[in-house]
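With one protein chain withheld, the remaining protein chains of the complex are depicted in position.
Going in written order, the chains are labelled A and B, and every chain counts its residues from 1.
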Amino acid sequence: MTLEVCVMALGVVLMLADFWLPADRKKFAGYAAVAALAGLLFLSFGGCGCCSLSGTAFNGMFVEDGLAVFFKRFFLIAAILVLFMAVEFSDRIAGGVSEYYSLIVFALSGMLFAASANDFTMLFVSIELITITFYILTSFQRGRLVSLEAGVKYLILGALSSSFLVFGIALVWGTTGKLNFNELAAVAAQFESNKIFLIGVLFILVGLGFKIAAFPFQIWAPDVYQGAPTPTTAFLAVGSKAAGFVLLLRVLFTAVPTVTAHWANLLIVISGITILYGNLCALPQRNLKRLLGYSSIAHAGYLLLGVAALSTSGQSALLYYLAGYLFTVCAAFTVICLVTRHLDNDDLSALAGLNRRSPLLAATMTLAMVSLAGIPPLAGFFGKFLLLKSVLEQGAANPGYYCLAFTALAGVVISFYYYFGVIRAIYWSKAAADVSPISLSGPIKVALWICIAGMFWLGLFPSKALNLATEAASVFAK
Amino acid sequence: MEQSQLMQYLPVLMLIVVAIGFAAGTLTISVFLGQSAKRTKAKDMAYECGANPIGENTPRFSIKFHLVAMLFILFDIEVVFLYPWAVVYRDMLADHATRNLILGSMISFMFILFAGYLYALKKKAFDWKN
Partner (left out) sequence: MDSLQNLIPETMLPDMMFYVFAGLTLGFGILVVANPFSRNPVTSAMFLVLAVISMAGLFVLLHAFFLAAVQVIVYAGAVMVLFLFVIMLLDIKDEQKRKIKKGFLLAGLLSVGTIAGLFIKGLHATRLDAHPSPTTEGDTALLGKLLFGQYVLPFEVVSVLLLVAMVGVILLSKKDLK
């Protein structure tokens, strides 16, 4: 709880600091925020009260267990990397740089609450805090039409998904009279055949499906990813998606495990279609951010493999994969943010000749693409391997899992094409209009090296992170 | 008890029906009983000192109205939370278990919103002239 309070206080301080900071210093408030969050992250590993593994608070509404701690560290790292990016991006934001930082921090506080939510009220409130903050973060460049368009699209579809979510919660409450996940789990078995209850659960899943951009609720993702300011896109791809997944895991495996057991086929179908849709639609894309938008849909599908497997190994594989995804996606978007600084569009051609302009950026982008494609020895490979393994383990019970594993493999093969298209654009495209070297500031180099180190560490020495993920996923085994 | 409580509201329902009936009835009767004049295009036009009116008949508002309305709603919601708080405040303060909670929760709530108010003030959101 201390952690959330600290983060909220940091947000308020950043917002109010705007009035006393001279205009040319405002940009550097981001580094102060990074330092504060890094301190909180350090404390969470020190285990001095911030993130101690201990039970629940507020009548079981707020839970502090292995899973919550895992995701809290995840969100803190994500916010730190995004803030580094935001500082680099600050010259492209017309009004209110400090507000941009503080909104990122507020979104982070929503994600921290989501990680600990153990009650439908908390689930709804934290999701709304995240989503409403993202409406603003998305349309932050209000002078750019694409940014506003992305904001409006996200607003309308987000409102629709929230209405599904709240309707579903109302139906679940109406039939069972329970909002707490643990209390609901105790009575859920009685309501298994109650259609109204099942519709309620389905609607909640629809609402969460929007957040993780799973098929058929993925429609907003490419447009919003393309139009939003790059740091927002990165935070949307990593933070918002992970928040959706932690809530999805809690609802499916803590609140209604008996219902979930019957819905394996539904999850298999959704996961498979999401993978195919994301990968196939990414093929013709020329816009970098749009391409990553479709790729993030595909990755939601891969992550759903771990949910569909309905096993602890599947859940821990999901958590491990998310960790790798965090570093990979942050690396890719940081590069995009730096390369397109003086450009109006985010076309693939912007990457031409990047290896001569900045070898570090070119190498980072290449590594990120290799990791996203799932080639050893980077994080993405081992994560995909674990996810597929967890799905195949279940194959004996339900042959649908073999089909799903095959679909996922096909998706991976398809994705090679467009990920290597990006690498080709860096090294083998001619006609680079701009060959001036890109100078990197010290802090952004740190951020890039963190991402690279994360990708390699997770890929080469997976045991430590996997232990953490297994420990976190053991929450559901009880 | 439940039904009789609702029964108390029956007069309200009747009043609503009578009010709607009266308004609708008066309008309908005036159509039938009143003398209807001939309508021409010139008569239906807005009167503007003899000259034909030009331009949009619906003026477009400034974005300032939207800003003020939105801030009003946000503070309105805050007041909505204050009302049940005020109702239970005395009871919960008397109870030892909840006395810190009732005061602390509202103070932190107000503090966070006060930060927002300060922000709006500093950004001149309430300043009509700018």
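To be clear about the criterion, a contact is a pair of C-beta atoms (placed from the backbone, for glycine too) under 8 Å apart; a residue touches a chain by one contact, two chains touch by 3 or more.
Note that the coordinates shown come from a computational prediction; the quantities given were computed from them, not determined experimentally.
Only one residue from B:Leu13, B:Ile29 or B:Met45 touches the chain missing from this view: B:Leu13. For the chain missing from the display, the contacting residue among A:Ala17, A:Ala32, A:Ile136 or A:Ile273 is A:Ile136, taking the whole complex into account.
For subunit A, the residues touching the chain absent from view are 8, 11-12, 15, 57-59, 61-62, 94-96, 99, 102-103, 106, 109-110, 113, 121-122, 124-126, 128-129, 132-133, 135-136, 139-140, 142, 177, 194-196, 198-199. On the side of subunit B, the interface with the absent chain consists of residues 2-7, 9-11, 13, 56, 58-61, 63-67, 69-74, 76-78, 80-81, 83-85, 87-88, 91-92, 98, 101-102, 105-106, 108-109, 112-113, 115-117, 119-120, 123-125, 130, using the contact rule stated above.
Methods note: only the chains that are shown with their structure count from here on.
One simple way to say how far apart two chains are is to compare their mean CA positions; for subunit A and subunit B this gives 39 Å. Those residues of subunit B that touch subunit A in the shared complex are 112, 115, 118-119, 122. Against subunit B, in their complex, subunit A makes its touches with residues 8, 12, 15-16, 19.
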